[in-house]
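The other protein chains are all here in position, but one chain of the complex has been omitted.
Right, chain A next:
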Amino acid sequence: MSTQGSAVAVTGLGVCGPGGVGVAALWEALSTGRAHRPPITAFDATGATLGASGEVPGPTGGDGTWRALDLAETAVSEALDGLDGAVRERVALVLGTTDPGAVPPRPGYCAGELAPACAERTGLGGEALTIANASASGAAAIAVARDLVAAGEAATAVAGGADAVTDMAFLGLNSLRTLGPEGCRPFSTRRRGIGLSEGAAVLRLEPLGGTGPGTAGRPLAVLAGCGMTNATGHLAAPGADGIELAVRLALADAGLAPEDIDFVNTHGPGTRRGDTAEIEALRAVFGPRLSSVPVNSVKGVLWHLQGGAGAVEALTCVLSLTHRAVTPTWGAEPVDPVCDGLDLVVEDAPRPMPDLRTALSVSCGLGGMNTALVLRRA
């Protein structure tokens, strides 16, 4: 069922990750392919397929007691810029994460306390929800927050995801043979798996045409539709059918047809199964027209921000809409023949798209979770 009346305005952004701290740093990283991915020193990665991870290059906010929380606080603070304390009392916070929190558990530091703890640090008084939808957590959090705003239960919501690189996740994924020796090489013949990064990204959402504190000026973009489904035939393998369904649900939710989409930001992790299933799904939705729709993945430069990935990718779509340009898929060349006929953006600079109006962002997670978000120009 279409819920076109559920569109909301994107009125603020916040991010930190291997591209740097802040929205401007992210766009610079996506445009130049430069990101901070040093050798891992926080734990012993000897013997793992990969010895590096993406890190924020420089200081972040927070007190150092919980890295994912510090990262979340940094991104949320940027997105709240300009909102005073009285307004913040009414702001909801929805954060996706895969972070395990303190292990063994300590009072106040369990994984599910990420959002309420971040709300306390940033002075937010509205609902605080922690969403745990695997690697699609950040995008799923945005979809959950969209509903909160659309239902009139929050005047403003800040939503996205945050994750640190922990030895448990890193070595667990290594045991699952998911890490690649070169990190993420989306859609490349050289892809062998993923690289992990720390980071956080959030969008500030408010009613469309409303009187919220961020809607006095023109919104940055409109979150027009969301689709979520967990559909796969095996917990460890993404299913093209499930990805296709999520995209179709998001399009229906936005009241748009495939031909209305100008640009697709893929999950594009750089795993053989993941890339192939996603391309198959996009071919099913877009048909022959897919060859004329620019497609990219930001994981070639940022690597995989885990619970923050879907959020940073939604944020990337907002930036593409405001810059009227699509950034390259770094690390994709040589491109796998499975991508033949795709307009994969592989130039070494952002591709100008003056008529860019709508963007689709796809996020997938372990267990078969798929989320699709449709964003359009304000």
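We take it that a residue touches a chain if its C-beta (ideal position, glycine included) is under 8 Å from a C-beta of that chain, and two chains touch if they have at least 3 such contacts; residues count from 1.
The rule is simple: contacts and distances are computed from a predicted model.
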item: Among "3-oxoacyl-ACP synthase", "Histidine--tRNA ligase", "Minimal PKS ketosynthase (KS/KS alpha)" or "Chemotaxis protein CheW", UniProt-listed name of the chain not shown; value: "3-oxoacyl-ACP synthase"
item: Residue among A:Gly112, A:Pro181 or A:Gly209 touching the omitted chain; value: A:Gly112
item: Residue of A:Ala24, A:Ala86, A:Met168 or A:Ala257 touching the missing chain in the full complex; value: A:Met168
item: Residues of chain A in contact with the chain not shown; value: 1-3, 6, 47, 98, 100-101, 103-107, 110-117, 119-120, 125, 127-134, 137, 140, 143-144, 147-148, 150-151, 153, 167-169, 171-177, 228-236, 242, 245, 253, 365-369
